[in-house]
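A protein chain is absent from this complex, but the other protein chains hold their places.
Order as written gives the chain letters A and B; numbering starts at 1 within each chain.
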Amino acid sequence: MNSPEPVNTMTTRPSLLEPGKNLKKRYRTDLWFQRIGITAIFLSLAFIALLFFQIISEGYTAFIQTNILLEVEFSEQAFAKENLATADYPGLIKKSLTDTFPEVKSRNGKKLLFSLVSSGAAYKLQEMVEANPKIIGTRQKMWVAAASDVDMLMKNKIDRKAPEENRRLMDNQLAWLDILKSQGRLEKQFNQTFFTTGDSREPELAGILGGVKGTALTLFITLTLAFPIGVAAAIYLEEFAPQNHWTDLIEVNINNLAAVPSIIFGLLGLAIFINFFGLPRSTPIVGGLVLALMALPTIIIAGRASLKSVPPSIREAALGIGASKMQTITHHVLPLAMPGMLTGAIIGMAHALGETAPLLMIGMVAFIVDIPGAITDPAAVLPVQIYLWADSPERGFTEKTSAAIIILLAFLMTMNSLAIYLRKKFEIKW
Amino acid sequence: MKASHLLVAGSLSLFMVSPAFAARDYISIVGSSTVYPFATVVAEKYGKTSSTKTPKIESTGSGGGFKLFCGGVGVDHPDITNSSRAIKDSEIKTCADNGVKEIVEVKIGYDGIAVANAKTAPQFKLSRKDLFLALAKEVPDPKDPAKLIANPYKTWKDVNPELPANTIEVLGPPPTSGTRDAFVELVMETGADTLEAMKALKKADKKAHTKATQTVREDGAYIEAGENDNLIVQKLQSNPNALGIFGFSFLDQNGDKVQGSSIEGKLPTYDAIADGSYPVSRPLFFYVKKAHVEVIPGMKGYLAEFASEKAWGKEGYLADKGLIAMPDAERKEMAESVADLKVMEGK
Partner (left out) sequence: MIYPSIIPCILVLAAGVYLLGLRRAEKVAALSGGLREMHSLPTHYGVFAALCCALPALFLLAIWMVSEEKIVTHMISGNLPAEYLKLPANKLSLVINEVKNIAFGGFTATSGNPAIEQAAAAYVAHLHATRNIVSIVVLFCCIVPAWFSLRSITKDLRARNLVEGAARILLIGCAGVAILTTIGIVFSVLFESLRFFQSVPLADFLFGLKWSPQIAMRADQAGSSGAFGAVPVFIGTFLIAAIAMMVAIPIGLLSAIYLSEYAGASFRNWAKPTLEILAGIPTVVYGFFAALTVAPLIRDIGTVLGLTVSSESALAAGLIMGIMIIPFVSSLSDDVIHAVPQSMRDGSLALGATRFETISNVIIPAALPGIVGSILLAVSRAVGETMIVVMAAGLSANLSFNPLTAVTTVTVQIVTLLVGDQEFDSPKTLAAFALGLLLFVFTLVLNFIALRVVRRYREHYE
């Protein structure tokens, strides 16, 4: 780029209307600057593209899952003495596998063979038997989830060519898998588990429903608290508040709170809600309260902006025909400002949805398998689930992490598009 | 005035969140990150095969776990704490001071402590003496062994000429961790006592000896990498020069990424730890508040699941996760004491 001399040329040249030698150079500088500007924009856009490409290419495989077709014999004797819950379901799976590969005799060989099937298969058998005890005594063909390593192999995330000691699957395991595959008993199918279960220690059994439900409960609390309070505060500040130091203080305060690091809100939650009020740890109620305080400034600022955009003539007209100030606001100003307020609230919620740091402070990082059903059940939210999985060493969790990110981004996109739609649809040009 | 009604209802929900003395219907477990992978597997199996809720498990480190556990009796406090070492007298006292008097100790098996590095780097052959000299804050002066000086060693070669000339960079757990306690006891102390100077010190001044053997250097050679052993594994992968200290189960799970260094000529393998020939192994425990067993639903079932042969037995699923099973007799005895909820005697 040329150095910016024009400052001097402007003052020293007698007339700018006279085209001089410098004119071309000056326009070239302008062009260069324009190019740099557009490069800056495209750099950011390229990064967005790269991020999305990376996440999606890493994560889409989590939506399919390698399954193995097993023929399981629900022999009467396996259910002879015990009640259904304590029967040896893993034994049934093991028997089915040894029946398929009768040549495997050694203890070590069996261990390797059994490790091909996910431990979740046994739970599936249990569910089947409990749902329909009549299948005892029959032989059933069924698809069960393969272990994560097998899944990774089928998705080409484990290198078959690597030397055996650096590979998580041994040579004979590969051979068995090839046999299964040639018989059509090894297939990639839609991964239903991922959408219907909570966290698990096995990547192939881990799902995001727990995180999604936890997020929904947390955001429910956040919305029911932050929206009414935010709207009320915005109405007060915009319509009623007198111009004095108090109002100034509140205003400065709200603007500052909007920029306070989110982790500080986590410290607030830990000290006030958990240690002072004794609310249970790791629960959506505490998470929701903290996020509500965090989302409040955003909602108030957006609410004030949309109240401000309602023209004074509306207020004057209502006041003119005898409405009180409160009636003017509730009957006329608020309905007109509502779309803008909703947009602000949705954007605030979207921020709360992606927030992780304050939740780390209030014990929401825990191993929680059950799907939460109430606001006082322990729960993980989606971003925290992503954080937990990102820290897990099993390779299978990398794709689960990316898949969970895809889901989270999808939710965010939906919320933001809803906000844009609302704004477009109800935007009134005065 | 509908809006104001809504507002009233909204503010009412604030009142609903008053502190409640609610019963808890799930088990709350805290404690060691070394036991965490085993406890979570048991919890998950138990939750899926029984009608009660799956226990909630937070990984807080053994020391942090005891602190929460000893906070008191009642649903606000955890029911079980996992630990990678036996409970200490000071902790029993803290517990008793807070009203936690009846504690059931359950030993679940053994874990070796591995010193490992990334597979991309050459394997280390270490001795406990090397590790002590490399990691202690103060070591005997090579010129005048009676005097302790700040650790002067920068590379492994300085410690032992047979080792490579890499900078000493060891990632390990902080003092809250049971792995750290065990490492200090099993490696640093025994390593120190191979030195004449330290032996002499032990006789002369017990306290100074403890301090010298247990204090890890703080000049950056030993990096406290947090409680999360997974993180250490990940960091080793990206830094081939570093060594990491963590439980055998993590080595077992990540055998394709990291390799254990041999200590006194023995590699950390399942068999070597089970037969005791690998020198650095320690028992793993969890501790149960007896007062909670009858109150919190599912406690008995969880304990029974943990103490069953299919879990902690030689062929059990915990062995697949890298837990080293106790000998048969010890296991049987322990299972009985779990069934009877035998309260541990004060030491």
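The definition used in the following text is that contacts are C-beta pairs under 8 Å (C-beta built on N, C-alpha and C of every residue); 3 or more make two chains touch, one makes a residue touch a chain.
Bear in mind the structure is a predicted one, so any value in this text is a computation, not a measurement.
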Sole contact to the chain not displayed, among B:202, B:235, B:266 or B:310: B:235
Chain not shown: contacting residue from A:87, A:153 or A:296: A:296
From A:170, A:209, A:272 or A:336, residue that would touch the chain that is not displayed: A:272
Among B:91, B:130, B:252 or B:305, the residue in touch with the chain that has been omitted: B:91
Options A:75, A:98, A:115 or A:262, residue touching the unrepresented chain: A:262
Hidden partner chain, residues of chain B it touches: 1, 4-5, 7-9, 11-12, 15-16, 18-19, 21, 23, 59-61, 63-64, 67-68, 71-75, 88-91, 98-99, 101-102, 137, 174-176, 181, 210-211, 214-216, 218, 220, 223-227, 235, 238-239, 291-292, 294-295
Interface with the undisplayed chain - residues on chain A: 4, 6-7, 10, 16-17, 26-27, 29-30, 33-34, 36-41, 43-45, 47-48, 51, 54-55, 228-230, 232-233, 235-237, 240-241, 249-250, 252-257, 259-265, 267-268, 270-272, 275, 293, 296-297, 300, 324-326, 350-351, 353-357, 360-361, 363, 365, 383, 386-387, 390, 398, 401-402, 405, 408-409, 412, 416, 420
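As a working rule, only the chains that are shown with their structure count from here on.
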Inter-centroid spacing, chain B versus chain A (mean Cα positions, whole Å): 31
Residues of chain A touching chain B in the complex: 85-86, 90, 111, 115, 119, 123, 126, 166-168, 200-201, 224-225, 228-229, 232, 277-280, 282, 285, 289, 330, 334, 363, 365-370, 376-378, 391-394
In the complex, chain B residues that touch chain A: 1, 3-4, 6-7, 10-11, 13-14, 17, 19, 22, 24, 26, 36-37, 40-41, 43-45, 47-50, 53-54, 56-59, 76, 119, 228, 230-231, 233-234, 250, 253-256, 310, 317, 320
